[in-house]
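And now, subunit A:
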Amino acid sequence: MDTVLTLDSDGHLAHLSDWSEQAAEQLAASENILLSDAHWEIIYVLKEFHQRFALSPPMRPLVRYVAQQLGKEKGRSIYLMQLFPPSPARVASKIAGLPRPENCL
Partner candidate 1 sequence: MLLHTVNKSAFNSGTLGDCLRVVAENDAVLLFENGVYGALDNSHGKFSHREHIQKLSASGTRFYILQADCEARGLDASALLPIFTMINDADFVTLAVEASAIQSWY
Partner candidate 2 sequence: MANYCIKSDTMTQRGAHEFCLQNEGLNANSVSCQTIFYQNLLEYLQLASVKLLIKQIANPMNFALLILGPPYSTQASASALRFARAALNGGHSIYRLFFYHDGVHNASAMVTTPQDESSLPQQWSELIEQHQLDSVVCIAAATRRGVLNEQEAKRFGKTGGNLSPGHEVSGLGQLVDASLNADRVMTFG
């Protein structure tokens, strides 16, 4: 059974500490995404990015970082687009329980 998550008006977690793998599945469902191993791999890379740089990455740095961590095949925007449509940086950070990338770009 789904736990009730507190979300902000954009559907991101209001409290990042609420994140769990179960929460991620719920957040993914709200984006019509069923999480596969390929998704989880990216989600954990994103969490690591946030842990390491204290930032929620927009597309370009995300692609670069995925390429560094998981190899060039996966570090491509088309690959991320297939997993987290329509806007991988926004959708994936939501599911990974990162702050909403600031509207700065």
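Candidates were picked such that all candidates are chains of the complex that A comes from, given by their letters.
To be clear about the criterion, a residue touches a chain if its C-beta (ideal position, glycine included) is under 8 Å from a C-beta of that chain, and two chains touch if they have at least 3 such contacts; residues count from 1.
The structure displayed is predicted, hence computed values, not measured ones.
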Touching candidate - 1 or 2 - for subunit A as found in this complex: 2
List of subunit A residues in touch with candidate 2 within their complex: 8-10, 102-105
